[in-house]
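A protein chain is absent from this complex, but the other protein chains hold their places.
Labels A, B, C, D and E are assigned to the chains in the order they are written; within every chain, residues are numbered from 1.
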Amino acid sequence: MTETPTLSHVDDQGQARMVDVSQKTSTARTAVAAGRVIVGAEALRLIRENEIRKGDVLTVSNVAGVLGAKQTSRLLPLCHDVNLQNVEIEFSLDDEAGAVDVRAITKTEGPTGVEMEALTAVSIAALTIYDMCKSVTKEIEITGVRLLAKTGGRSGDYRRPAGPRNN
Amino acid sequence: MTETPTLSHVDDQGQARMVDVSQKTSTARTAVAAGRVIVGAEALRLIRENEIRKGDVLTVSNVAGVLGAKQTSRLLPLCHDVNLQNVEIEFSLDDEAGAVDVRAITKTEGPTGVEMEALTAVSIAALTIYDMCKSVTKEIEITGVRLLAKTGGRSGDYRRPAGPRNN
Amino acid sequence: MTETPTLSHVDDQGQARMVDVSQKTSTARTAVAAGRVIVGAEALRLIRENEIRKGDVLTVSNVAGVLGAKQTSRLLPLCHDVNLQNVEIEFSLDDEAGAVDVRAITKTEGPTGVEMEALTAVSIAALTIYDMCKSVTKEIEITGVRLLAKTGGRSGDYRRPAGPRNN
Amino acid sequence: MTETPTLSHVDDQGQARMVDVSQKTSTARTAVAAGRVIVGAEALRLIRENEIRKGDVLTVSNVAGVLGAKQTSRLLPLCHDVNLQNVEIEFSLDDEAGAVDVRAITKTEGPTGVEMEALTAVSIAALTIYDMCKSVTKEIEITGVRLLAKTGGRSGDYRRPAGPRNN
Amino acid sequence: MTETPTLSHVDDQGQARMVDVSQKTSTARTAVAAGRVIVGAEALRLIRENEIRKGDVLTVSNVAGVLGAKQTSRLLPLCHDVNLQNVEIEFSLDDEAGAVDVRAITKTEGPTGVEMEALTAVSIAALTIYDMCKSVTKEIEITGVRLLAKTGGRSGDYRRPAGPRNN
Partner (left out) sequence: MTETPTLSHVDDQGQARMVDVSQKTSTARTAVAAGRVIVGAEALRLIRENEIRKGDVLTVSNVAGVLGAKQTSRLLPLCHDVNLQNVEIEFSLDDEAGAVDVRAITKTEGPTGVEMEALTAVSIAALTIYDMCKSVTKEIEITGVRLLAKTGGRSGDYRRPAGPRNN
């Protein structure tokens, strides 16, 4: 017989379940995530002038974020393997807040969304900024890591409502 | 010219060959694998009552098995990269045998089977159980790691014949 | 001759530099990091009652965070390989804020600190919580990822000053 | 203050705990593990005559096992990173049983044992044998994966008692 | 709205960009790469007679190259994840040059080429040869790592022009 076997009586033993996407249709999908790294005025100036001792903070963090996005399913246990068509990371410097804003876009064609890939790209890029600036100041903080928008998939498109935290 | 280049005269030098699946058709595929971890009565009781010092054995092993399945092609040299649509791991406790039975189902749509992914999920989950119980007893043993069934692919469906070892 | 070779005239080409720790002394080191995942009241209730469909959120996130900490030097380009002696992750549920608070402690004996390992543990655990709750609500946000304290190393011990953001 | 911070009131939330080895002393450590892959008479003959289509089964499995041992702490969530001083894998062919016996020795100097590294080496080598022989027969089974002996560490040396399963 | 979001004003900050392949069509693709490891007469003789102390150089290097090809997108930051349909590595021994010639073919069906996968397979196989022979001689050198041919994709087929360096 050819029907798919099923598991009976799981009994809540070993509680970690991927979503079975074998019945989902493949569509074009994108996700946009953002986050902020508050580094303070001094570190922000050094980043802008490319004078952080460990190197070019934004390019190194960009590389780390892109590589991190491609590791998502190895880092987050219940995420599916995805062949990303693109990972794009943008940084902007907010002088007033003494912060680097990180934004990532991910794209694929497939049965699963790429929200977690965008959020992982932002998180790993943010951690790399943290690592490269921590000899300048210890008062660093990563905030506002969140999904801004997604397209594709059965649940449809999404755009995060505007609000005090949502730029 | 556009034809695929070929390698001539391999001469038995460097003997490790993947199967070329470029001519295989993509079909829905599933695999079911099983294995047993004999831990003894005392460790089994502690697992059931969730009192193993290192934590919730079945959930931790479930996570490890799912992550392990996604690492199959990095662990087994001649396996192809596969984007799994699902990995599902089930545990059952056999008091008489003092054993945890592990069962894994894997699914994909593609030109290659997912038997080794299911077997890797079982093996890594079993090793995690071993690791988490080894402070209770050293007489642990992993047995009966085998393919129970598969569907899809040119070679057709397969179900392991019943027998003393095949539950 | 046996002296260590050096690189001359780097000329700002290829700006990414690890810190050379060959002259640093090996000491016992610890770090504590924290972060918060705002998931809202409904998801928080489901986490508490262990009714999130994907499984036991806190145990899965704990496992992901521990594994993530051990991947730090592969994720953050300029971090050194470290053999961690311990990674400990704690969760607490804040009903008023609709949030899960994550805290991680890392320990090693060596020439480099383990701040980034603690921060990576928190980030990967937080992303896993995000992933497991995102079918309940899309309005999730990771905030307050920061170092709380560290001990060991030449720069001495550090404890983050109290403040509105620093619990 | 410089004392190590501790986590209070874990409340059984997120149950996955590494053993804190920061107080353990570093000693020389070895472990020996074994396992068996039952492949049947035909596949065994092909392995012996090096005629398995995918290549030299024992050398490929040896490489996979050595690489797998070095991945142990990334595969088994609660294992510590270890710098192995040696991984040695031996195969013997048992004609009567139609089986390949796998044995692995691991060595390190450190605060943690290397039992799981030896068991992982055996398991990954066994899975590679499985993968390379599965086009010859589907009735393959991995059995008897267990620790045979260990030396070093506070709990002292161990040698598995002789018995029907323990060669 | 469902259109794909875009990033505005990148400002040359964080300069690392993958190519967005979401608009590329999926075609059959192959690549052939080559390289040479000059090891000298003595090491070449030991390789041929399979007497290098560390083992069967060509099979171990073959395995390493195949596994390396599957790691390409984790090693080269701007490469896309690819599910390879085949990786094939061939070695030939050049007595006159005291060299091992390495050649790799990679295949996939998808929107991106597999040149870098073939080149990574050659490089990792070559480094493995280097590692296994370096106790025999220190005067080893890897040369001529280059793309020989590719098929598929919008830019069409390519065959490297003949020349003194291009065998």
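We adopt the following convention: a residue touches a chain if its C-beta (ideal position, glycine included) is under 8 Å from a C-beta of that chain, and two chains touch if they have at least 3 such contacts.
In this text, all values refer to a predicted model and were calculated from it rather than measured experimentally.
Among the displayed chains, contact with the absent chain in the complete complex occurs for A, C, D, E.
In the complete complex, the hidden chain is touched by one of D:Val39, D:Ile52 or D:Leu67, namely D:Leu67.
Those residues of chain A that touch the chain absent from the view are 55-56, 59-60, 62-64, 67. Where chain D meets the chain that is not shown, the touching residues are 28, 30, 32, 58-59, 61-63, 66-67, 70-71, 81-93, 103, 105, 107-109, 148-149, 151, 157, 159. Along chain E, the points of touch with the absent chain fall at residues 15-19, 35, 50, 53-56, 59-60, 63-64, 67-68, 71, 75-79, 115-116, 119-120, 123-124, 126-128, 130-132, 134, 138-147, 158, 160-161, 165.
The rule is simple: only the chains that are shown with their structure count from here on.
Homomeric contact chain C/chain D is classed as different-residue, with under half of its interface positions used by both copies. Chain C and chain E have Cα centroids lying 35 Å from one another.
With centres taken as mean Cα positions, chain E sits 29 Å from chain B.
Each chain gets one centre point, the mean of its Cα atoms, and the points for chain B and chain D are 15 Å apart. Shown for chain C are the residues that touch two or more other chains, namely 55-56, 59-60, 62-64, 67, 71.
If touching chains are joined by edges, the resulting network of the protein chains shown has some other shape, matching none of path, cycle, star or complete graph. Every pair of chains that touch is listed here: A-B, A-C, A-E, B-C, B-D, B-E, C-D, D-E.
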